[in-house]
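Apart from one protein chain that is not included, each protein chain of the complex appears where it belongs.
Right after this comes chain A.
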Amino acid sequence: MATIHIDGQPFAARADTNLLQACLSAGTDLPYFCWHPDLGSVGACRQCAVKQYSGPDDTRGRIVMACMTPVTDGAILSTRDAESLDFRSSVVEWLMTNHPHDCPVCEEGGECHLQDMTVMTGHHARRYRFRKRTHRNQDLGPFVKHEMNRCIACYRCVRFYRDYAGGEDLAAFASHNSVYFGRAESGTLESDFSGNLVEVCPTGVFTDKPFSSRYVRKWDMRGAPSVCVHCAVGCNTILNERDGSLRRVLNRYNGEVNRYFLCDRGRFGTGFVNAASRLRAPLLRASDGSLQATSMAAALALFGEALSTGPVIGIGSPRASLEANFALRTLVGAQNFHLGVSGIEHDLLTLTRDILRVSPARIATLHQAEQADAVLVLGEDVSKTAPRIGLALRQSVRQASFEAAAQARIPLWLDAAVRSLGTDARSPLFQATPAATDLDPIAVANLRLAPEDIARLGFAVAHCIDPASPQVVDLAEAMAGQARAIADALLAATRPLVVSGGQCGSAPVLQAAANIAAALHRTRPETRLMLTVAECNSMGLALLGGEPLDAAMEALEAGMVATVVVLENDLFRRVPQARLLHALARARHVVALDHLASATTQVAELVLPTATFAETDGTLVSHEGRAQRFFQVSFPVAPVQDAWRWLRDGAKAAHRHDLDWQHLDEVIADLCAAHPALTAMRGAAPDAGFRIAGSPIRSETHRFSGRTAIHANVSVRDAKPEANIDGPLSTTMEGYYGEMPAALRPYFWAPSWNSGQSLNKFQDEVGGPLRGGDPGIRLLDGDPVPWRYHDAIPGAFQPRVDALMVLPKGRLIGSEELSDRAPAAKPRIEPAALSVSPAMRQALGATTMLSLTGAVHAVAVVADPAIPEGVALFPAHAHPFPGFADPQWAETAAP
C-alpha cells in the first residue's frame, strides 16, 4: 500500500493501480470516460486530468492524466486545482462539440455517464456554433440499438467486445472526427455478450432495444436485487419494473461472481415474465376436455380434494426456488418428493454435489476462474451452457501475459500494452469436448472426443499428475501423449482450474475431472474445481434431496398414485412424450403449478398460476453452491401468487395444519430446521424485518413520477401501495437508501452519479468486493474429508454402424426453457440441425429421419469437421425433440 495525498488529504492506495482508481476508491468525484475497471486505461478521452506535484515544495505542479499515471508512494495531487478544473471543462466541451441535441429522445438520458460528467465538470452552455458531424446507424439485431451520432470515441465498446469478449464483428472504422464504431455492414451482433455494450458505453450509442420498446426513465422504475434464472452460474442482476411489467435487467456487481458483465441470455431472456403465454388465472379441466379459467376458491377446493385423495406425489423443479420446492416436499412428504430431473441428470447432479462436497480442491468462484493460470475443460461447452463461465475462461488465458507484463514492469491497467505483450504469452487452456466451442481460438489444444474418451483422457491426466490415481489401461498412444502434455501444463501452473459438467451426460467425465483436481491439489493447494449443473436451482434441489423423476414415472405407471403435483416444471422436456402421457393418464388428479403455459399445463386437470422470479422472493443455489436471495420487483394481482402460498393454501383446503406459513421467513426457518446442510442459506440476505434507521430499503428512486396519474384512468382515488410482507424492501420511494447490505441494493445511484458507474461508490475499492461483503453464502465449503480417487474408468468409445451417439448441444437461446419464451430473444434462436462429421453428412444427405426420445422426425443435417466419427450433436430441448437432453444412441433413416 502507498499513501497518496488527494487535495491535502492522505489516502491509502494500492501501488499497482493508477491515480484515477485511487481517487475513485478514495471517494473523490473525478470525471472519466474511457477508463473502465475491467477494461483498463487507454488514455483516449483526456477527461481525468489532475495536477500532480513533485513534492511539498512544488507550488506549480503539472497536469497528468490520472488514469495513465501509476500510484507512487507520497504522491501529491490536486483534483480541484483551478488549472485542472479548467482543463477538464475544456475537454468535455470539445467532446460535446459533435454530440447531438438528443437527450430527450435518448434511452440513456437520466442515467448517462456523459451527462453526469458534463455536469460534474461544469460545462453548462454550448459555445460551439458550427456544424456537427453525423453518422448513419446500423441495425445490430434484436438486442442492441445503435445511434452513432452520440459517440465520444472512448473506445470502450471495441475494447470490451473484441479484447475482453473475443467478438470479431464490431470494430472501429475511419479516423479523426469521423471515427465510427459498428460492424462492416448492418447485421446482428454475433457475440453472446453484446448486451454489455449498453452498460459499457458511457453515452447512448448502444442502447437496450427490447427495453426501448417499453421505455421509461431510470428514475421511474422500481428496482429489486435479483439473481439470473437462466443458468446455474447465479449472476446477480437488478430487475426494473414499472406499472406491473418487467422492463429490463441490469448487471448487479458481485465481486466474486459476475462482476461487471452479463450474458445476453440473462439480460434479454426475461421477456417471459410479460409474455402472453403467462398463466393469470387458475385453469380447470371442463367436462368437454378444455381448460377453463376458474375462481381461486373453486381451484383451491379441488386442490384440497386432490391432496386428500392419496397417495400424493410431488415433482419439484430446478427452476423453482428452494422455498417453493421445500413447500412441496413438506406437502407430499420426503419419500414422495421427486426432484423433477431426468434419471441421468439426477445421477449426475447428486454426483456433482458429492464431489464438490468432498473434493480437496475447492470450488472456483467465477472471479477465481478468471485468475486461473491453466485451465482444463472436460466435456462441457461452457460458452453455451453457462456463457458467463466462458467469458471468465477467456480472461484466464491472459494470466501468462500478466506475468510477462510484471517482468517488463508494465502495470496491468495499461491494457493495450499488456495485450500487445500477451499476443505471444498465453496461459494454457485445454478443451476436451465432442464439438467445437466458442473458446477454440484461445485454447492451446482442442481435443474432439466422445464422452467415454473424454473421461479416459481425464483419468489418464490424473494418473500422470498423481501415479496413485487409477491408471487407464489400453490407452491409445496419441491420447497418452496428449494426457501427458495436459498434465505437464497443469503442473506448471500455480492456480490450475478444472472445469466440467453434466452436458455430455457422463458420470466418468465428472469423476475424471474430480480426480485431476484432487491430484493437482496435492502439490498445488490453489487448485480449483468448477462443475456446472443445468439450471438455476439444480444444486439447491440436489441439496434438498429427493427421489429421481423415473421413480415418479414408475409409481404412476404402476397405478400407485392418485394425485401428482407438478411444481413449475415442464415434464415433456424431461420424459419422452408417450411415456409421460401414459403415466399421467393413470393418475386421478394432475395438478400443475406454473407461471407459463406449457405442454405439462396443457394435460393437467388443475393449473394454478404462480409468480415468476420477478414477482416472488426466494433462494437459488448456484453451481458453486452459493445460496443467493432474489427479491420481487413486481406485485402481481390475485390469483397469481407465490408457489409456496398455493401449496400452503392447498394444504389448508385439505384440512392440514402443518403448513401454516404466513411469511417467507417462516418457510425459510422451517427449511433450515429440516435441512441442516442448508441452514446457512438463511444468511443469504437479511429477513423481512430488517430496517435501517427504522426504515425498510426503498425500491423506488426519490424522483419516481406519476403516482397520482398512472392509474387515474381506472380510479381517480390514490391506490394503496402494494405491501411487501416477505422482504425488507418497501414498495415505494419511502424508505432508506444509502449504506446497506449488498444483497439488498435495489439500484445504483449516488449524488452526481446517475449512471450505473456510480458502482464505484459502493465498493470497498474499485474492482473489489461490495461494501459489507459480496452477497451469497457458500453451502458446499465443508470440512475436508479423506479423498478417494474414482476408479470407474469406462472403455473406449466404440462407434456403431446402425446408430449415432447423439449428444446434446448447448445454445445461447433456445435450449433453456425460460429464455426460449422471451419474445425479444426469439430471433436469436438458431435453427436446430443434426451436426455430424463430414463423412457422415455425405452418407446421410441434407435431411434425415432421426429417432430420438421415442419419436421420429425429419431434421436437417450439417457437417462439422470437429465431430468424431460415430457421434452427432443435436441442440438440447430443440424442436422437434423437446425432451432431448441426455445423450443416447439414435437411428437414422432416409427421409
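By definition in this document, a residue touches a chain if its C-beta (ideal position, glycine included) is under 8 Å from a C-beta of that chain, and two chains touch if they have at least 3 such contacts; residues count from 1.
Methods note: contacts and distances are computed from a predicted model.
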Quiz item: UniProt name of the unshown chain, from "ABC transporter permease", "Cytochrome c domain-containing protein", "NADH-quinone oxidoreductase subunit I" or "Extracellular solute-binding protein"?
Solution: "NADH-quinone oxidoreductase subunit I"
Quiz item: Quick one: which of A:Ala406, A:Ile710, A:Ala860 or A:Ala893 touches the chain that's been left out?
Solution: A:Ile710
Self-check item: Residue among A:Gln9, A:Ser178, A:Gln407 or A:Gln662 that touches the chain left out of view
Solution: A:Ser178
Practice problem: Check each of A:Ser54, A:Ser212 or A:Ser695 against the chain that is not shown and name the one that touches it. | Solution: A:Ser212
Quiz prompt | Those residues of chain A which, in the complete complex, touch the missing chain | solution = 100-105, 109-110, 129-137, 147, 149-150, 173-178, 180, 182, 212-217, 219-220, 243, 703-710, 712-713, 715-716
